[in-house]
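Notes follow once the structure below has been shown.
Here the complex is missing one protein chain, while the rest keep their positions.
Chains here go by letter, A and B, matching the order in which they are written, and residues are numbered from 1 within each.
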Amino acid sequence: MTTKETVPFGVTLAPSADQRAARRRALRAIAAAGAAVLMLGALDPSARADDAIKIGILLPLSGNFAENGQQTLTGLKMYFDEVGNAAAGHKLDLIVEDTQGKPDVAVTKARKLVERDEAQVLTGVVSSGEALAVNEYSRDNKVPLVFSGDAGADELTMPGPLLNPYVVRVTQNGRTVSAAAADWAYKKGWRKVTLIASDYAGGVDVMHGFAQSFCRLGGKVTQENWPPIATADFGPYLTNLDRTADAVVTFNPGADGLRLGRQYSEFGLKGKLPVLDIYGTVVYESNLAQLGDAVLGMYSSLFYTPMLKTPENERFVTEYRKRMGSMPSNEGPNGYVGAHALVDAIKAVNGDLNDKMKFIAALKAVKFPSPKGDISLDKYGMVIQTMYIREAEKVDGQIGNVPIATYPNVDQFWPFSEAEFESYKYTYKDLKGSLTDCGKVLAKK
Amino acid sequence: MTGRVGSFAASVVALALLLALPQFLRQYYLGLATRMLIFALFAMSLDLLLGYAGLASLGHAAYFGVAAYTIALLILRAHLGSGIAFPAALVAATAIGALFAPLALRARGSYFLMITFALAQVVWSVAFGWRSLTNGDDGMPGVPRPNFGWSLDSTQSFYYFVLAIVGLAALLLLAIVKSPFGRALRGIRESESRMQALGYNVWRYQFVAFVLAAAFAGLAGALYAYFNRFVGPEYLFVIQSAEALIMVILGGAGTLIGPAIGAAVIVFLEDFVSSMTQHWVMVLGIIYVLVTLFARHGLIGLIVDYRQRRSEP
Partner (left out) sequence: MIWVIHTLNGIAFGMLLFLLAAGLSLIFGLLKILNLTHGSFYLLGGYIGLTVMRLTDSFVLALLAAAITIALLGAVIERFFLRRFHLDELPQTLLTFGFLFIFADLSLWIWGGDPLMLAQPRIFAGSLPLGDYVYPYYRLFLIAVGLVVAGALWWFQEHTRLGTMLRAGVDDAEIARALGVNVSLLFTLIFAVGAALAALGGVLAGPVLSVYPGADFEALILAFVVVIVGGLGSLRGALAGSLLVGILDDFGKAFFPEFALFTVFVPMAIILVARPTGLFGRG
């Protein structure tokens, strides 16, 4: 007879008898566990004798950002596979860790990759929260970090407190994609626009990038709508939308973009108010078939579209579809370009990553054609690339984002010079709610 | 008597082992051990409420997170030092505990779970939604570790700092549960009405237990903010609260050592499994189910059961 049945679960779990004995045994159990930990510590998983170069990949593979992580990983692996997972005579060891989309987990995993697995360079990173946290780790511990996931916060590669000499970014920043959109919108003859953007740092960054360029050309934002991330219902915003504007500019990543696309036509706005979708969050590749005709005619701006007719891109799309069974959006090409930059830089330093600054310099010097277009980097380690304005059209029965305008060699300050960009008084962080005020947006220091 | 001697000896061995750990462990695992210690404190604080006072809270992350945010906000936004921020974090967690306790203590059982859950969710929504202050879900990186004359920036020195604080806190918790106050709590857990009849002010005991649990959870949260040099809204989320519950249950509620072991096991498993498979969320879910179904008395209970079965022919 044991006491099992008579001891209820929960609040009275504690065995009333033998508590002291239990504790003694528990302490022994701790000692045993401690010994196990010691053994684990002594085991050295990375102490293999070969001279492989270890690349730590930090991507969200579970949780809400899992799809972004998975696509970026596919892009990375595609390029590494292309070069046979080797560069400069060294084998490339890819060690993937799941960040779960959480900044603190991302840092823990970065630590694990560097301190336990002895990764010599980190890459990946999707959300801006993860990016800011891992950036900090990379700087404090002098670990080269190549952003090949979204990681779009402007200040990561601009002069300022966050600038990290060990960082290189081949993806994009918040403002340039929207600066190109603003230029195109003005040339199209639009002078007044309203906007709907997700209410977070990235959303404000993007819309500030738009307003700054649009104001300087002579346009104006008439109204700002900031639905929170994961807004279930855009009804209130769509009902309130300024219908006298020439167009609506949108930026709503994730499920928000899909909902907005559907609800926009439901609320009768399609055909009345054109949409310019920065980053293509509504016309995201996996949304197109789901939204169907509702997206036809929507404009968007991005540094990529799978419809590009270049040999690099056509080869990339074919292989990507073979692996994933779907069209690539921005993540796959970003991962692919990140891997390409890493491999080129490893070759340039002959596989010796011990001189970190030399390796970073080699990364900053890479230059190659890619599925996204021609890639090079500036002195801060930020990518210089092509921006595309796209229009959702039916091509052979499938809806796709067809490029209708091209902005080559866009650097992170475009269309401004670095000096002019730095002369503005306010950054995006100060301007949410003031984007309708061109005087404030363009105020000089 | 031999039991007491054995227990003392085991304690000495365990302490010696913990003190010697940095000599053996690689840096990363020492960090993992630090995390285990912090969550051991978090789980023990919840156990004061669950195992001793008999109140199961699904919102314990609130106090953990409030303390962590207080540290980050005071240091990064108000530019104060840890000399102020650290005690302020404990005060904030305690104050939130004292604010929530009267609301939660109106309920029992499932209602208590739900109200603590809802209250924590309100705090979470502030951290998540008040972006201009908290950076929303980007969180706040760059929390500097305290420097009380010696630097805590190295993994080793921070480990010893955490070990000292968690050790002291554990002793304090032990003193609390051994005190007449702790005995009264257990009495209330067994039968509220009987204790009421004996003239105890049940509500007041539960209130104090609730607030103490919040304060110790806040201590763990403050340490965690320093450990990660980062705070984010997931510190406040229901997943964190549920994790504390499972740590307590897995180890064995109603003992202090049990939840500490439970915390170490869960922290280790999460670290281990999430590197093995991207389906660690499922593994974690399965652990929840298995623990509930088969480890009803916790690891401590398993040991006792085993011992009893062996001693009974």
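What we mean here is this: a contact is a pair of C-beta atoms (placed from the backbone, for glycine too) under 8 Å apart; a residue touches a chain by one contact, two chains touch by 3 or more.
Please read these numbers as outputs of a predicted model, since none were measured by experiment.
The chain not shown here is touched by just one of A:258, A:348, A:361 or A:443, and that residue is A:258. Annotation: of B:66, B:202, B:246 or B:299, B:246 touches the absent chain (contact as defined above). Only one of the listed residues, B:128, B:226 or B:268, touches the absent chain: B:128. In the full complex, chain A touches the hidden chain at residues 8-11, 62-68, 70, 199, 225-228, 230-233, 235-237, 239-240, 243, 254-255, 258-259, 262-263, 266-268, 286-287, 290-291, 433. By the touch definition given at the top, chain B reaches the unshown chain through residues 50, 56, 58, 103, 106-107, 109-111, 113-115, 117-119, 121-122, 125-126, 128-129, 238, 242, 245-246, 249, 279, 281-282, 284-289, 291-293, 296.
The criterion applied here is as follows: only the chains that are shown with their structure count from here on.
On the chain B side of its complex with chain A, the touching residues are 3-4, 6-7, 10-11, 13-14, 17-18, 21, 24-29, 31, 33, 35, 50-51, 54-56, 129, 131, 135-139, 141-142, 189-190, 228-230, 232, 234-235, 249, 252-255, 257-258, 261, 264, 271, 274-275, 278-281, 296-301, 303-305, 307-309, 312. Chain contact summary for the complex, chain A toward chain B: residues 1-4, 7, 9-15, 17-31, 33-34, 37-38, 40-42, 44, 61-63, 66, 97-98, 100, 102-104, 107-108, 111-112, 115-116, 127-129, 132-133, 135-136, 199-201, 228-229.
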